[in-house]
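With one protein chain held back, the other chains of the complex are shown just where they sit.
Letters are used for the chains, namely A, B and C, taken in the order the chains are written, and counting of residues starts over at 1 for each.
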């Protein structure tokens, strides 16, 4: 175990997987010589060569489309999208080609492809760089979506994603790249996709969050504890497939639930969680499930962003209201 | 009033709006000489000329992107996407350019743009032609989304959409094009965007549906009535903005709710409705809100499709279970 | 940019017969082209009887499909086809019965040959073009000596994906051949509304080789594709072949081209019929005669009838098939949905 930042862990994990399996290759804008605009692929080109660490033209649909072809040729592509906000340019390739290839070929062409994309707000980035639209892609069957909030999970989920026989969208919290630091196993470490994690146990209310919002939720839980409210924070971490068991068990126990996400509220992934919880825990619910999200506006100019995405104060407030209901 | 099919009504409404306002133009693949693959624009080129009824190259992002530019030049484009399944190629232009232009220019560049797209299943169409992914776009603030289920509403909502100062995605039920026929006002008719419609009153359970699923819901309601269950069918018809008042009032009255949609269940727009209802009607709910949707698989081969999308039998079954809960 | 032509419309050979075509293969091309023409008729008839969903006829484009396919080696090379490449798909080993089942909407119609050198046909225009680039690039990375051929239409060539795929092929040196079937139409939209450019010239813009070929001349299509394949295998990278041809039939069985195709233009196009042209030359060269034509027709009818038998015998759809192959391992939520569905079936819902 070594304490590492999330970005360092991602880099290390990519290196380990590339060393382990020579079919693994990395492609994307600026991933080669530059080592990625956030340094997630630093040093990989020097070690593995330009054939396995490839700077591509600026063409997101082409990158994902080519990854499909590469996978059917027997490579294991790990494509980087520089920001999730530019995944939209590749939306048809991700949601309707990549996700469906196994299904439409009756399993003849499975696609072992990982897409890495940093996302999320509060880093004072230009327009479109902070968008959190994971919920849109969650409606595309065949795609898995994971979003770690700790460095250890970053390692475990990235390893699992790369080795998964199916396409996985792996979301990295921009804000947590350097801020998040924790003990990371030095050796091979896998976190099964499809499992949530109880990040903090508590009996009064369950907060469901993923990616950087878990950090906020834990902070809010600290503050709530001082008021005598014991918050259970569940790090959803795998959006698709969803660990309904862990989630339902927690909410049934606490009887109350707050869902937190960064996307605009309407039709975000929080809606899926809310719906799932009300279906599975209806009789145990003692208060409406509170949905916290970005407002129903486009992502605002940077000086306003801290008020756009939910932060500790809003989570704490929702926790209080839910407990007091 | 004249009894008309939905497709005929759409054609007529386009013609009326083009006659009324010379800025209105129609563009898309095959909308000109051919009059649209479903005949929605038949005769328009002959009447209004090739400058206002334009056959475009096959390039969906280009069509929507150009519509943005056309709108800022003072035209009122009504773009046709041949099938919603090909809106994905234009996803970045719809969700992240079109929807945000007013916001990011502080109102300097509002975009009076309508996108028409047929969608929905059970018409034995090839792959990707039946996809119902309206929920994905509902998470893009700035875009309005409407989906009529009657010919009268098709007229009222299309007129409103074209005249709306903001971009509207107008979804047409493929299956209802010729099947749906009802009394349509001959003169100007507007249905305000953002209003739901009680398609059938009832006291026992509310079914929320839109587009062709309203037809199924009404059929199920007939059948339920024979069993003594009075179903209230609410035609949501405006997904964004949502008429929370009508919906909440209905569910609070009946205490029970079934949501029906055609998209895959996970993270579909049904999740948004379910969440909204549980937030607004929590104390009145006597049963969990039942969510009916496509299964969490890609849209299947045509011979299986009738079992993929919810039909009358599944709706009736959900109604029974919800009432019996 | 004058299209490459080896056979004049009247069937005169204006160049050399390309290397690689012995009598067998010259005759084989004729037979496959004929099969295409007759398949259209039979399939349209089946469709009218409600046995197929929509069918996309290929009449007029037989030479472009067959010439480009014969220049590849289906035992080594890969095919990434758009929806109008039934002949190329058959050449790559797709059973005709499977093809028909696909058009019928039967899940078993999605079965592809085990060799995995045949991609599923693509419905989203040009969305398969980057797949072809990636596949070819991957073959090169894996050290396999093989090329990829990818067909799409003039309409599809307007899609952003086409540009991204060809440009990426340029920088990666991927051994891929894009055959753009410029058949003059994208459903009802004629070429001059699709583009004002010369499609073959796009090659210069992205740094790959480009050729403009008479797509109704099976020998020219063969020669150009063969050259492109040699280039691809020798590390010379990708090629764009614009096959200038003409769609003689409807876009699909759901389409009525009399609404938008000028009758004179169509008549004129018929004078460049790829079948007539090739048959004339082949006959003159002593490689084709009535006996061979009859034998071919018999073989074709047999092939189609056999396919229809397979088709009819496919049996009912396995309902659970809807849930198969979404993921390698079925997640619990999906398993529950499958169970719910099967239970309801059992319950007669």
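The rule is simple: a residue touches a chain if its C-beta (ideal position, glycine included) is under 8 Å from a C-beta of that chain, and two chains touch if they have at least 3 such contacts.
Predicted model only: the values in this text are computed from it and were never measured.
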Absent-chain contact - pick from A:95, A:141 or A:300: A:300
Residue touching the undisplayed chain, where the options are A:57, A:74, A:165 or A:185: A:57
Options C:62, C:85, C:111 or C:164, residue touching the unrepresented chain: C:164
Hidden-chain contact residue, picked from the options B:93, B:149 or B:213: B:93
Contact set of chain A toward the excluded chain (per top definition): 29-30, 32-35, 37, 55-62, 85-86, 89, 124-129, 265-266, 295-298, 300-305, 307-308, 313-314, 317
For chain C, the residues touching the chain missing from this view: 158-164, 167, 170-171, 192-199, 201-208
Positions on chain B where the hidden chain makes contact: 25, 51-52, 54, 56-57, 59, 61-62, 64-75, 77, 92-93, 96-97, 102-110, 141-142, 144, 164-166, 194, 240-242, 244-245
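By our rule, only the chains that are shown with their structure count from here on.
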Farthest chain relative to chain A (centres taken as mean CA coordinates): C
Approximate Å spacing (C-alpha centroids) for the pair chain B, chain C: 35
Between chain B and chain A, distance of the C-alpha-averaged centres to the nearest whole Å: 30
Chain A and chain C: spacing of chain centres that average the CA atoms, whole Å: 40
Junction residues of chain B, two or more chains touched: 85-86, 89, 127-128, 266, 296-298
Residues within chain C bordering two or more other chains: 107, 110, 124, 127, 160-161, 326, 333-334
